[in-house]
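Take this structure, written in structure tokens, and hold onto it; I'll ask about it next.
Missing here is one protein chain; the remaining ones are kept as they sit in the complex.
Chain nomenclature is as follows: A and B, assigned in order of appearance, with residue numbering initiated at 1 for each chain independently.
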Amino acid sequence: MIISVASGKGGTGKTTIATSMAFSVEGAVQLLDCDVEEPNAHLFVRPDITGAEIIYTPVPEVNMNRCTLCGTCSEICRFNAIVVLGETILPFTELCHGCGGCMLACPEKAIRETGRELGVIEYGSRKGLEFIHGKLRIGEAMAPPLIRKVREYAKPGFLTIIDAPPGTSCPVIAAMSGADFILLVTEPTPFGLHDLKLAVGAVKLLDIPCGLVINRSDIGDGRVREYALAENIPVLMEIPFARGIAEAYSRGEVLAQISSGWKEKFQELSERIKNIARQKSAGTSYA
Amino acid sequence: MKIAVSSTGKDLDSPVEPRFGRAPYLIIVDTDTLEFEALDNSASMNAFKGAGIQAAAMISRKGARVLLTGYCGPKAFEALEAAKIKVANNVTGKVKEAVTAFNGGLISFSDRPNAEAHW
Partner (left out) sequence: MHELVVISGKGGTGKTTLLAAFASLARKKVLCDADVDASDLHLIMNPRIHQRHDFKGGHTALINQDKCTGCGICRDVCRFDAINENFKVNPLSCEGCGVCHYFCPEEAVDLPQKTCGEWYISDTRFGPLAHARLGVAEENSGRLVTLIRKQGKELAERMGLDLMLTDGPPGIGCPVIASLGGATAVLIVAEPSLSGLHDMERVAQLAHGFNVPTMTCVNKFDLNPDQARAIESMAERKNVAVMGRIPFDPIFTKSMIMGRTLFEYDSQSNGALSVKSIWEKVFKSLKNHCEKNKKLPD
């Protein structure tokens, strides 16, 4: 089962929820940090990293001995990533989306693929929790292919918890699609509500059941709750603002481990999620 | 010799367009006869990324050896270098005036791009 923890707005407590749930649930659990632009979960999990894998995206390399400068490759490329210029051919690898079209289309078989580094995936564990995260190379623009690679580490039979990036565009979709449940984390403020609505739009598009955690639930106003009620989104947990929680977060401490009672609440949260996801899949199989 | 000028319009009286990749027209001028051909650059103009690369490839196919323009970004510059096209940046005025200045030896060439990359 895969639970993706997401939020439209950044800084609402996604990582707090994802790490707390990961440490609270008994049994085989994995945490995948897919916020590859700014991964933070490792600061809380503090895993022993046991391995790493550098991730590349394929980009073309031209064998000039074979190339006849016919220009077919630049014709098929919609990203202007390969172009004939006078007597030479120039790949602009940072524009390449790795579709492989130029290599397939080249009538001389003059193109082979090499790699552009997207970033690195590191993996390890702590207290029985399996941990995997991706780190986007600084200066690299394309996060989704790296996120998809991190997701390949998801194992069947595990509870896989994904810490998704903020926003609602392509990186978030890459971290949410195919999940069994999406847990949205928000705060009850106008910014929180506005960005929550966007995130719910993305969840609806993917047609995945979702629920809400309201963080810092006693600041702000009641509009997030009203919205959740109107949209029939269950509010699964509320976390009141406490300076102690904010301070513990700032030191990289996991909520479920610092104060009594939270571990049980996160266990209960994961049980409620499992029930909703089960009902949903049973419902669709009848339909 | 054939040179290319980024232009706002289709003839030699048009003002030079400061942008290269996203110029509406690229005018190829024969510096001896002043015969010219205006290339419609709208395909590059509307490209997502790499407009300058496309524009460079186009003027290279037309045999231009020199480009007169306003700003030239790093990718376009790299492409023009590969195509062995010399670049003069910060060119202003009408296309005709730019060509006259070039013929009079009043144009100096750049050894680096003078604009930021566009994403």
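Rule of thumb we're sticking to: contacts are C-beta pairs under 8 Å (C-beta built on N, C-alpha and C of every residue); 3 or more make two chains touch, one makes a residue touch a chain.
These figures come from a predicted structure and were not determined experimentally.
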Next on the checklist: One chain isn't shown here. Among A:202, A:236 or A:273, which residue touches it?
Outcome noted: A:202
Item to check | From A:104, A:229 or A:282, residue that would touch the chain that is not displayed | outcome: A:104
Item to check | Residues of subunit A in contact with the chain not shown | outcome: 8-12, 15, 37-38, 40, 43, 76, 78-79, 97-101, 104-105, 136, 138-143, 165-173, 177, 189-191, 194-195, 198, 201-202, 205-206, 219-221, 243, 246-247, 249-252
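Throughout what follows, only the chains that are shown with their structure count from here on.
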Item to check | Rounded Å distance, subunit A centre to subunit B centre (Cα mean) | outcome: 43
Checklist entry - Within the complex, which stretch of subunit B touches subunit A? => result 47-51, 53-54, 56-57, 60, 75, 78-80, 82-85, 119
Checklist entry - Which residues, counting only subunit A, touch subunit B once they are in their complex? => result 74, 79-81, 83-88, 90, 92, 95, 141
